[in-house]
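With one protein chain withheld, the remaining protein chains of the complex are depicted in position.
And now, chain A:
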Amino acid sequence: MWTFFHKLGSPPWLYGISGSILRYLLPLTLLGLVVGAVWGLLYTSPDFRQGNSYRIIYIHVPSAVVALAGYYVMATAGAVSLIWKMKMADIAMKSCAPIGAALTFVALVTGAIWGKPTWGTWWVWDARITSMLILLFLYLGVIALYEAYDNKEAASKACAVLSLVGTVNIPIIYKSVDWWYSLHQPASIKFTGESTIHPSMLYPLLLMIICFYALFTCALLMNMRSEILSRERRTKWVRKLAAGEGN
């Protein structure tokens, strides 16, 4: 157990193992995304009330779900780096932010596009949508804050605090459709009780959610690898690696 944690803190080990994971996970993820998208776009019937516009669900819900989950990953990594000063946790936190921002952006944009034919408007200042916009600003805030400091340690500390404080927003997003009167429909998939979505629509949606999680993992590992190289550029193993790549 402890040797595992020890290894986890070792940059060359993490770089190597993440490379091996990516070699299988990345093609699998891309394949899954294509299958899920084709399934959702071509092989499901339209929603009886929303027609074909509902097909946006197969990218809107997964991106929103993973954008939220990614925030937990970022905040947890931030907490670990703050408490135990673990270098890899700091790298993980920094690497989460652009992915989370991108996924939140996708969720907001696809939501706006879905809103136009369904609600008749691109945008409403609704609790769910506004709290998602705050999530986007939190992610962007972490990115900007990291760049604002010259001192890496101070930057890492400030970002960890910001991401931890921002965690307050996450339950608000989850509960926003229940707490406030909202245009946004409540969740259709429930862990407890009956889901209010037909199985023929549920399965491709679940596949897409899984693939978006995998996509997040891939992008996170890739970001971490490039960040590891950048920080370890003066070390022997990175120089050796560069010498091998350069010819």
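One rule holds for everything that comes next: contacts are C-beta pairs under 8 Å (C-beta built on N, C-alpha and C of every residue); 3 or more make two chains touch, one makes a residue touch a chain; residues count from 1.
Following the convention adopted for this analysis, contacts and distances are computed from a predicted model.
Missing chain, UniProt protein name: "Heme exporter protein D", from among "Phosphotransferase system, enzyme I, PtsI", "ABC transporter ATP-binding protein", "NADPH-dependent glutamate synthase beta chain-like oxidoreductase" or "Heme exporter protein D". From the options A:S81, A:T110, A:S163 or A:S176, the residue with contact to the unseen chain in the full assembly is A:T110. When you scan A:A102, A:L162 or A:V177 for touch with the missing chain, the hit is A:A102. Within chain A, the residues in touch with the undisplayed chain are 12, 15-16, 18-20, 22-23, 26, 33, 37, 41-46, 51-53, 55-56, 59-60, 63, 98-99, 102, 105-106, 109-110, 113-114, 116-117, 215, 218-219, 222-223, 225-226, 229-230, 233, 237-247.
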